[in-house]
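Sharing a structure here in structure tokens format.
Yeah, one chain of the complex is gone here, protein chain that is, but the others are all in their spots.
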Amino acid sequence: MLISKKLPFNYLFSMIKVDVIRVFLFSLTFNFFKFFFNDYLPSLPAQLPTVLGTAISLGLAFKLNHSYDRWWEARKIWGSIVNDSRTLILELKNFINPEVLGFEETKALLRKVAFRQIGWCYAFGESLRGRDSRATILKYLIPAEAGFVLPQSNKNFAMLDLHMQDLKKLLSQQAINPYQQVQVDNTINRLTNAMGMAERINNTVFPVTYRVIIHFFIYLFLIILSLGLVETVGPLEIPILIMTATTFFLIEKTATYLEDPFVDMPTDTPVTSIARAIEINLKQLLEEPNVPEPLAPEDFYLK
Amino acid sequence: MLISKKLPFNYLFSMIKVDVIRVFLFSLTFNFFKFFFNDYLPSLPAQLPTVLGTAISLGLAFKLNHSYDRWWEARKIWGSIVNDSRTLILELKNFINPEVLGFEETKALLRKVAFRQIGWCYAFGESLRGRDSRATILKYLIPAEAGFVLPQSNKNFAMLDLHMQDLKKLLSQQAINPYQQVQVDNTINRLTNAMGMAERINNTVFPVTYRVIIHFFIYLFLIILSLGLVETVGPLEIPILIMTATTFFLIEKTATYLEDPFVDMPTDTPVTSIARAIEINLKQLLEEPNVPEPLAPEDFYLK
Amino acid sequence: MLISKKLPFNYLFSMIKVDVIRVFLFSLTFNFFKFFFNDYLPSLPAQLPTVLGTAISLGLAFKLNHSYDRWWEARKIWGSIVNDSRTLILELKNFINPEVLGFEETKALLRKVAFRQIGWCYAFGESLRGRDSRATILKYLIPAEAGFVLPQSNKNFAMLDLHMQDLKKLLSQQAINPYQQVQVDNTINRLTNAMGMAERINNTVFPVTYRVIIHFFIYLFLIILSLGLVETVGPLEIPILIMTATTFFLIEKTATYLEDPFVDMPTDTPVTSIARAIEINLKQLLEEPNVPEPLAPEDFYLK
Amino acid sequence: MLISKKLPFNYLFSMIKVDVIRVFLFSLTFNFFKFFFNDYLPSLPAQLPTVLGTAISLGLAFKLNHSYDRWWEARKIWGSIVNDSRTLILELKNFINPEVLGFEETKALLRKVAFRQIGWCYAFGESLRGRDSRATILKYLIPAEAGFVLPQSNKNFAMLDLHMQDLKKLLSQQAINPYQQVQVDNTINRLTNAMGMAERINNTVFPVTYRVIIHFFIYLFLIILSLGLVETVGPLEIPILIMTATTFFLIEKTATYLEDPFVDMPTDTPVTSIARAIEINLKQLLEEPNVPEPLAPEDFYLK
Partner (left out) sequence: MLISKKLPFNYLFSMIKVDVIRVFLFSLTFNFFKFFFNDYLPSLPAQLPTVLGTAISLGLAFKLNHSYDRWWEARKIWGSIVNDSRTLILELKNFINPEVLGFEETKALLRKVAFRQIGWCYAFGESLRGRDSRATILKYLIPAEAGFVLPQSNKNFAMLDLHMQDLKKLLSQQAINPYQQVQVDNTINRLTNAMGMAERINNTVFPVTYRVIIHFFIYLFLIILSLGLVETVGPLEIPILIMTATTFFLIEKTATYLEDPFVDMPTDTPVTSIARAIEINLKQLLEEPNVPEPLAPEDFYLK
């Protein structure tokens, strides 16, 4: 997630470099043509760029809206992961009857589940970003459980299975009552849903035809605008066109980046930072030592 | 679901072939008229195409928005099918008391329900696409149950009934407690809802009058634009009009394809691929052998 | 719900007949004036129709959006009625302990509730459309219950009360357990909600001032457009104006029809057809004879 | 809620009287200036009103959209009050075991709760409209309870407390079981939520700066449009400007009225009429005598 109010100019420029250079080239060509073969350039009616400009603006607004919705839904999903991680440990801490298991064993169990949940958050962020989560799983899970999780293709689903197995054991030991089991099961179901929802956004490509058309449409608009401007304005057309193109392409790229909120870029959802916040919360709740600091932003974004 | 970043040009062109040829023909006719009977062509005021262009752009934006919503809702429904299929088996696995039924029989029961759920997903995708799901049902259900399901018109509803019957039996054997039965019933209710929601999208035609009007409106706009351009631009009008028409028709067609997200076309919801992902998850959870590979995309889309 | 891809031209034309004739008359008048008193017609600046055209297009887009939302919400409500009707019978079938009541009586009870639910669906559709539902109630309810329901003003609410009374009796006979009663009560609550939601849409008029303004605004726009066109285009103005007016009025009417999704017109929600689908599902679930066929569309729409 | 299809012209005109007169005055002034000091009037470029017109149309569309959403949410909240009032009494009627309290006392209790709920609906509507609800409370509550409710500042919250106290007593008498208590508590929670949601809309002012800007913007637009029209059209400018202004101001006012859906005006949510419908439903359910008629509309609106 970008955080800096002063975005590095380089970053913004690198987003649209190629497109702007292309625009520069064809507007240069049109000016060149105008200079040498003035009469051969067609005179376009003024209303054409207006019509196309309105259409392309609406097209971009549509793209921006739905990209923003994908991005915001992604952030909401991770917000619900924060909530449900907190709820999970809060419930277990205050549901388990310590007299059944004894104070020490209860504490150890809570610690095990909390670390597994912390690991789940980090590992899920990594898997969404297409990274390897094995090191994380080995760090936060006890060896026996890591051995169960690692061979599976959906490692996060396997960790939720481990939560459920602990719950089953707690019920059979009567350390929790049947309503409490069902209540914690609800919390785990919400984690299952959050996982599926994030996977859905990650696996569903924004309609490809639309992406292609809108990009082509911006070019069509800029070419026709350039033809119109070269008639009336002359060489000054070049900076005006470049600035207009810059704005349209930056809006398009902003939308395109929001479309894929888990792709391991500066604009994505700050899943590592959120997982860290969960780690801090859960460790403080269980009065664990070694509570880490919140993740500091890198340069102009939060990871 | 289209996935390729490089869409085949043929695919895009085939979407709008007929419409673009029509546009080509009438713009050719207008140019022909202009050449021979210049004086008889009316001179249209510049503002008319602008007004119509704004109106048609807003009309397309409306269509695109609601088509996108239908498509995205369809994808969400299948996302919830993923979540609830996982939850169903996760709950049953960790609710059933193995001491009641014995370890082997419990495992067999879980296996039977999981296969039925996998079959449910494939068969539901097939029925949405208007295909025959009988082979799938015979493959994933035991013969007695397939015999119960096959004669019914809503086969997927019948499979959910089988889930409920197993639940009833488990309760009467006291292998699960009453809260657990109600909790799994909630999961099955969500599957019933997902089924009904997908059927709703599939059976509800996007307002037909609107579809017709917007198509007619694009033609009206293009004809008037063509009349205006032929005046000022001459023969160059033809490529400009064709490119403009291409963009508008592509946007219209993109929307029309999104409207019906289960019609067995390259743009539809990848239900087979999602069902395969569920199969992998459930089989790994139950430590089944013969876990299949994820479905590979065909050419430029995922089935 | 309109279904035919080939809408009868008569149907479309009858929607906007009056308005289009009015437009024809005033554009004829303007042409007449232009012919005889050319100098007395004011020359309107080109930007005025553009401004009004943009405003009216946005106004129509707003109307269309919210009308569509009402229509789609209506369809969703009936979708949830499908789901909850299925869930209700699925739950009762698999919750009731047949050993308590005996196999035959259980089957009779299930049959009675299912028929009442089928009757509820038909009768609710009829009452939304302002029709008499007494014949339906007499057909699907046993006489004693019909006698309880018929005198009440909200007959559908009374039928839900009968569901609840059966539930109460089942609990007192211990044929279901307390969690199951509460679970089925949840399903009935959802039916209560669906009923209230459909009544809300039916009883809440779309903001009347807005309806009036937008209609007046379209006329204002067409008159000013006509004045502008008559200047530059002459008699050809008439067909152009008529076609433009046709499109705007058709969009307005489409929206107006979507606003009231239960008014017993070809464009409304196909409640009879949905109720029939529920009847088929529930009867097949209970292995009833005499399962009817799905409702066939009439001409170009589904009832 | 406005209901009449034929809105009185006076009502519409009174909404925008002041604004339209102001527009009339400045357009008159501009015409006067043009007549006497033609040369001193600046000639504005045609594109300026177009740009401002598009901006103002989008600004109004935004305002209209969110005002509509507030109005529709208000209506949904009262729809849910209908549903939960019905559910509350339906549940109590079919949960309470009459053998514990005796048939007569059960009936009396149900009657007391139902009347309290009816009173709650009327009183809540009155308090939202800023009226005194004491008479209503004295009418529908028994004296002892009215004495508990009246001194409190949030009288509706106090009435929900009374519902909860009855529930507590029913549980301690074992007239309902613990699951039923929790289930009815859910229904009461939804009523608490509906209450808070309606208060939220009532207490949250639509962003004030935006209200001010959009009003100022419409004037800016009309002044510039007037300057442009006076150049080209002359005195005919006055009726055209007035009609355009009327439309824009009517749309603005429609939105402003929708923003505050509980202000005791003809356009607000018909809370009295809804409360009456609830009264009819609940009294018929309990087979009470003296069921009132539905509230008849006053003139052109429903109260």
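The chains carry the letters A, B, C and D, assigned in the order they are written, with residues numbered from 1 in each.
Simple rule for what comes next: a residue touches a chain if its C-beta (ideal position, glycine included) is under 8 Å from a C-beta of that chain, and two chains touch if they have at least 3 such contacts.
Everything numeric here is computed off the predicted structure, so don't read it as measured data.
For subunit A, the list of residues touching the undisplayed chain reads 1-5, 7, 12, 15, 46-47, 49-50, 53-54, 56-58, 60-61, 64-65, 68, 71-72, 75-76, 79-80, 82-83, 86-87, 90-91, 93-95, 97, 177, 179-180, 182-183, 187, 225, 228-229, 231-234, 236, 240, 243-244, 247-248, 250-251, 253-254, 257-258, 267, 280-281, 284-285, 291. Seen from subunit D, the chain kept out of the figure touches residues 42-48, 50-52, 54-55, 58-59, 61-62, 65-66, 152-154, 157-158, 160-161, 164-165, 167-168, 172, 178-179, 181-182, 185-186, 188-189, 192-193, 195-197, 199-200, 204-205, 207-210, 212-213, 216-217, 220, 224.
Keep this in mind: only the chains that are shown with their structure count from here on.
The chains in contact with subunit A as well as with subunit C are B.
Counting every residue number used by either copy at the subunit A-subunit B contact, under half are found in both chains.
Counting partners per residue, subunit D has no residue that reaches two or more other chains.
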